[in-house]
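Working notes, beginning with the structure itself.
Apart from one protein chain that is not included, each protein chain of the complex appears where it belongs.
For clarity, chains are labelled A, B, C, D, E, F and G in written order, and residue numbers in each chain start from 1.
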Amino acid sequence: MDQDQLRSLLEQVRGGAVDVDAAIGRLRHLPFEDLGFAKVDHHRALRHGIPEVVFGKGKTPDQVSAIVAALVARAQNVLVTRTTPDVADRLRGEHAALSAQIEYFPASGALRLWRDRTLRGKGKIAVVCAGTSDLPVAEEARVTAEAMGNEVESIHDIGVAGIHRLMQNRERLMDARVVIVCAGMEGALPSVVGGLVMAPVIAVPTSVGYGASFHGLAALLGMLNSCASNVTVVNIDNGFGAGYAASLINRLS
Amino acid sequence: MDQDQLRSLLEQVRGGAVDVDAAIGRLRHLPFEDLGFAKVDHHRALRHGIPEVVFGKGKTPDQVSAIVAALVARAQNVLVTRTTPDVADRLRGEHAALSAQIEYFPASGALRLWRDRTLRGKGKIAVVCAGTSDLPVAEEARVTAEAMGNEVESIHDIGVAGIHRLMQNRERLMDARVVIVCAGMEGALPSVVGGLVMAPVIAVPTSVGYGASFHGLAALLGMLNSCASNVTVVNIDNGFGAGYAASLINRLS
Amino acid sequence: MDQDQLRSLLEQVRGGAVDVDAAIGRLRHLPFEDLGFAKVDHHRALRHGIPEVVFGKGKTPDQVSAIVAALVARAQNVLVTRTTPDVADRLRGEHAALSAQIEYFPASGALRLWRDRTLRGKGKIAVVCAGTSDLPVAEEARVTAEAMGNEVESIHDIGVAGIHRLMQNRERLMDARVVIVCAGMEGALPSVVGGLVMAPVIAVPTSVGYGASFHGLAALLGMLNSCASNVTVVNIDNGFGAGYAASLINRLS
Amino acid sequence: MDQDQLRSLLEQVRGGAVDVDAAIGRLRHLPFEDLGFAKVDHHRALRHGIPEVVFGKGKTPDQVSAIVAALVARAQNVLVTRTTPDVADRLRGEHAALSAQIEYFPASGALRLWRDRTLRGKGKIAVVCAGTSDLPVAEEARVTAEAMGNEVESIHDIGVAGIHRLMQNRERLMDARVVIVCAGMEGALPSVVGGLVMAPVIAVPTSVGYGASFHGLAALLGMLNSCASNVTVVNIDNGFGAGYAASLINRLS
Amino acid sequence: MDQDQLRSLLEQVRGGAVDVDAAIGRLRHLPFEDLGFAKVDHHRALRHGIPEVVFGKGKTPDQVSAIVAALVARAQNVLVTRTTPDVADRLRGEHAALSAQIEYFPASGALRLWRDRTLRGKGKIAVVCAGTSDLPVAEEARVTAEAMGNEVESIHDIGVAGIHRLMQNRERLMDARVVIVCAGMEGALPSVVGGLVMAPVIAVPTSVGYGASFHGLAALLGMLNSCASNVTVVNIDNGFGAGYAASLINRLS
Amino acid sequence: MDQDQLRSLLEQVRGGAVDVDAAIGRLRHLPFEDLGFAKVDHHRALRHGIPEVVFGKGKTPDQVSAIVAALVARAQNVLVTRTTPDVADRLRGEHAALSAQIEYFPASGALRLWRDRTLRGKGKIAVVCAGTSDLPVAEEARVTAEAMGNEVESIHDIGVAGIHRLMQNRERLMDARVVIVCAGMEGALPSVVGGLVMAPVIAVPTSVGYGASFHGLAALLGMLNSCASNVTVVNIDNGFGAGYAASLINRLS
Amino acid sequence: MDQDQLRSLLEQVRGGAVDVDAAIGRLRHLPFEDLGFAKVDHHRALRHGIPEVVFGKGKTPDQVSAIVAALVARAQNVLVTRTTPDVADRLRGEHAALSAQIEYFPASGALRLWRDRTLRGKGKIAVVCAGTSDLPVAEEARVTAEAMGNEVESIHDIGVAGIHRLMQNRERLMDARVVIVCAGMEGALPSVVGGLVMAPVIAVPTSVGYGASFHGLAALLGMLNSCASNVTVVNIDNGFGAGYAASLINRLS
Partner (left out) sequence: MDQDQLRSLLEQVRGGAVDVDAAIGRLRHLPFEDLGFAKVDHHRALRHGIPEVVFGKGKTPDQVSAIVAALVARAQNVLVTRTTPDVADRLRGEHAALSAQIEYFPASGALRLWRDRTLRGKGKIAVVCAGTSDLPVAEEARVTAEAMGNEVESIHDIGVAGIHRLMQNRERLMDARVVIVCAGMEGALPSVVGGLVMAPVIAVPTSVGYGASFHGLAALLGMLNSCASNVTVVNIDNGFGAGYAASLINRLS
């Protein structure tokens, strides 16, 4: 039942064409949640600057193409995660007018249509990663955060076994309003970073490692047990989720 | 917003005291789900014969007492699972008039106020268990199914390593409309029973065992991998859940 | 020992050609289970409308072809799960007369020879899935339930993070006699659906996800711990099992 | 080396009592990190309103007493988590003048000396829990967030299997600037809440459950795989960590 | 249907009181497995010297007492595993005439009524254990094997880190017809023993250890991956199962 | 130090060329284990009929070829497990004179040079498997047992969900002196078979299954928790180990 | 066969009382490993300063008393790990003359008879722990290392979330020849320490933590995946093993 239907019903009540009991009866049998104006209005405002997102993995090029075609019409920014160069080429072909605004990031497989570049974050988001193998996850976090209107400070290759590299970047870390830390293997970096800054830290375990890393499980457990109290955690390799949550935090005012 | 409020609002619309836009506005800002008559009515009918249930574990006697006091007023049958003899004594004292109808089952810790004994099931529910150590879980399933209006056929102590005992009970198994099978250790019994009957089988892994049973994990995995296609599974030791789901199936008509 | 042999023996007893002790002796040394008429008869009736099923994964095209050839002769409906387009083409060639009745479903790899389309279910089975990636599992459930004589209501793409989509489908869910819910990642949908309906809910965890989904383990554990009491669970990705068990429930009368 | 020592050294350099090479030598052999003024100053400002925290579990009453005695002198607010009534009584005795300001929360075992009650949060923090058994964890989160200067909105007992209870609290949820969700068993609530609000959601898996909940593992995995992108996760039962991280987010301006 | 019933039926057939079809009909509806003479006879012979066994853990003294009372009548030897001294005292009181033949073994909690001491094994069974903490499991194996008619050679405290102790016992090991090896921690001993002897080796992982032994899991996995091909494995701490299987092997002739 | 060296030394002692202390000194510095005649002799007799075995997986064709070339000279029977058709062809080429005696088994990848076909087993070994997918593992067990001088009775495709098929094979099972049971999925078959026979049962979990079978873990745990006391277990898919251990048992006399 | 027996045999050979063949025959049938002088001698020298060790957990006071009584006679230093104050009191009573040299450490439960206090280590061993809860494990490591002749530098309470505390102790860390690091929760400290020093680092995961620490598993996995290459790992809570291995390394010259 949309707003027009409700108005029409109420006008019939007012005009006497429908009596009160009948109106109650008709309201009763309708799926009430279609009334939900408040929610929609409320969310519409809140959702400014949130891109539409397609999880590309496991979707065929046809599927991605169809979904993106629908989204392009109603959203300024569209993000496709974990997709392939072929899909990127195809989307550029299908949306030739937007081609210059479509970026593809091969390390992470992220694709971004970035039209609305309004800065909505109140501060900088730092995206830190422990080793070069963690770069794809960090890239996914950065691409997401940028598409949601944030300035991102990327800090690479600072592992806990070389603590001086971390210390050299301390000021940059302390300048950030939210910090994302991506690390595989033992996943210790978020604890150390968390101890240096007062900002919220979002930890992303990566599947980097071998043997007893068990595809990121070691890093995940390490981060969940962090002795730094400002650390929260997302799924293994979930750069997107970290970038998304950090962006919501950074736009709080 | 309850029905009275809605009626009042609609009458104001009808009488002109509230215009249509204002009415829409007021409807818009209300928690719409309070309108949900259909749902309540619909469920009220469906819920006939479903006892109110309290998960007793981890609740203090005071908490159980207070919750039961509230439930007794509005439900014919009340089930408290995993509670203690002390709580049973206390409840019998607090509800002296109902004392004769309050049963306590020490093996499983189930307590039942069973006033409405209408038979609602269309057939029998068989509750099978593999060994005597599985009896508490089977008891919880039986007590639940009975309180939900079912005739229960209990078949005890038929393990897969003594297949002749199982075969001797084949007719009783084949007479049941739904079969619940409780087994610990290797959890193989549901597969064998499932191959003998055409009824839906609900498997309950129990935590009976030691060592590599890992507190019921072995039985759980075994049941999930059952080669009998009519087997579905509930949580370890969840006799209540099995009794509940079996009762819903058995009342289908 | 089949029925003819038994008759012959008994007639010899009657005629005096075999005395009682000798008859007992001969009965004693026979594999007694071959006597089992009751079982066969009993099952024959019950099994009406149950298709023959071949688990296609790990079988060569030759093996599937041989098994199907044998089954086609004695069963109206045959279901091959998790097979390939090549096998589908070959079977259509080998059973040219049935070719029009052989359907292949590429998403799930299910193949169906569906000759007996009698409706045996007493109500509708709803097959719900959380995301588009869960569609193959939902398809396997639907194809199975249909082949077993059920009307299936497919409800797609209603995740718990978009609760309004779920609410919009509430009526369709409440109309179903049995509900199958397929979900990966956190596997939360069966709990929410289970809270909305009074029907038995069969939950199918899917291997959709990454990282800490551990190939469906997260969803499986979630479903086993469901706070909705009407939920039972089958193996990860086991759409077939869910469709099968739901069909047995739905034909109860 | 503190600031006075450094000043003294530099004055000796200026006065000629120490030459440059000797000064370099002395600087070289000192633990350089003691120079770290910037850090200390910077943190001193940031740390306003952050209580000193003692993890009480596994510490003897003597140990807790000694640590608290030291902290009381330098911090307005002190939080002791997971401690016992005995320790609370002892601390009240030892700090008689503060006794009225020492609160003990038996469900969670938290103890709070709360002297500085300045409101530092920019909005409300909602602390939601799924069942009554999750209350201790929610209490720890609330007590922490309050001690860090936040207004807390507690919303109890809204599970995913009773979605209408959740919907009735939607407005309260949408009013919060940060949402903490505590849930055991399948841990599905954060996903549903995350879909309803645009605020950051911190999910706390609880060890509530039995069998295949594996002491909170099922809830933890479910939350890590949440399909709601605004959800981050802390350790099982870590109400303190959730309250702490939420407080840091809520004070961002 | 027992033999008398069958004889009676056949005599009625012979006498003409029951015709062949009726006889078939009556046979058809009987639980056929009750006919199973062959099995019973066959087993009776095979089972000579196999004690009746009661798994004592989780049974009340009343239950154990009742079960043993029934078994004493029909079996020469009775074994109760994992029971308590109280139960032992009670059983000695209840079976005063047998009191001298009831042995209780406190380390393992095994209780044995050992009347038939016929030696049935063809050779010796060696029961080896790695450390003193493994002694209870070794005792359970020995007590079982003795009660089943075997001469047992106990070899204690020969760990793989002291290979010379193992070598000193090499001749005793090589004299055994079957070898049982109990070991916790890394569970390496069966591999080393397996390489020294040509006899079948039954490995029993014990829950001895701490930390990453995970209650015997480390030893279990080690034994399953043994590089010695003559090693098979039973459940953690399952001394009884090892003694039982070894006894069956040792009585092969 | 071989026997000749020892004799020479002792003769020098006898002849006075070496005095006692010098002899002790020379003996002391030699690797004593080379003295071990007893062991070698003892084993030589015991090892009659034990084939040399090469674990083919992960070895290059060159490596397998070289190892086999060395073994052919000193052993009548050689078994290569988990190898490829290419290797089989190459070995037939390299050992043209033996080509007719080299068998390759594609399902399991076993290759067998079988020259000494003496029957050494005292009875039959039954190799049972639950489903057609378990055939490769059963084949590896059979090929091994045959090469070690046993008559093997293969019983295929008798799952626990079709208990009548199992019962029909009861006599064949009861005739075996040792039984090997291969099963994947829930791994329940060994328990049922173990309950039917008095022979030792060696259970082989197979990796057949999907989802919560976790590559054979479910079957493995099930078998370790078997309620049949005559069941011991080997590693997942380890048909070779089962065949080997069964052969050692079957040659006991 | 000890040296006397060998000498006697050789003298008989020399004297002609035993001929060479008989001597070979007698040597052949003896357990050759008893000859092993070299080993004993070699080890005797190496073992100087290695205490005798009793793993106290799971042993009764009687057992510990008997073992210690035997060891006191032949070893200067004796270490009993994980024992109780009662055992300590008893041992002091039983060895009154040594009472002053018997130390008991309540946090770890270690008991030490320390008579030979020769310093055998070539440098210092640093024993570092992350939090006060890790102190018992660190104490076990220290007590062990001291009893093996090492000077131990204890550095407490330096966690990775407070990196400045770690840096302040850098010089002490860099002075150590071997470093032991005990840490629970995320177990990150060994990586950070490993990056600061060039010495071998032995990491001891502790069971300190809760929830997803899984009794030390998180710390263990973290340490095994350390990005610092000089880190090796021992079992959870195995302070003794770390102290022992560190002592062997530190005595290398």
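Just so it is clear, a contact is a pair of C-beta atoms (placed from the backbone, for glycine too) under 8 Å apart; a residue touches a chain by one contact, two chains touch by 3 or more.
Keep in mind the model is a prediction, meaning the values are calculated, not measured.
Here is the thing to keep in mind: the chain we left out touches A, D, E, F, G in the whole complex.
When you scan G:I102, G:V128 or G:I202 for touch with the missing chain, the hit is G:I202. Contact with the chain that does not appear here is found for just one residue of E:P136, E:G149, E:G187 or E:P200, E:G187. Subunit A residues in contact with the hidden partner, per the touch definition given at the top, are 132-133, 164, 167-168, 170-171, 208, 210-213.
Subunit D residues in contact with the hidden partner, per the touch definition given at the top, are 3, 6-7, 10-11, 13-14, 16, 19-20, 23-24, 27-29, 32-33, 35-38.
Touching residues on subunit G toward the chain that is not drawn are 39, 42-43, 46-47, 53, 122-123, 170-171, 174, 177, 198-200, 202, 220, 224-225, 229-236, 240-242, 244-245, 248-250, 252-253.
Throughout what follows, only the chains that are shown with their structure count from here on.
Of the two chain pairs examined here, B-E and B-F, it is B-F that is joined by more C-beta pairs in contact. In summary, the pair subunit C and subunit E forms a contact in which both copies contribute largely the same residue numbers, shared numbers making up over half of all those used. Computed centre separation for the pair subunit E/subunit F is 25 angstrom, with centres defined by C-alpha atoms. The centroid of the Cα atoms in subunit A and the matching centroid in subunit B are 40 Å apart. For subunit E, the set of residues touching two or more other chains reads 32-33, 36, 39, 170, 220, 235-236. According to the touch criterion at the top of this document, the contacting chain pairs are A-B, A-C, A-D, A-G, B-C, B-D, B-E, B-F, C-D, C-E, C-F, D-G, E-F, E-G, F-G.
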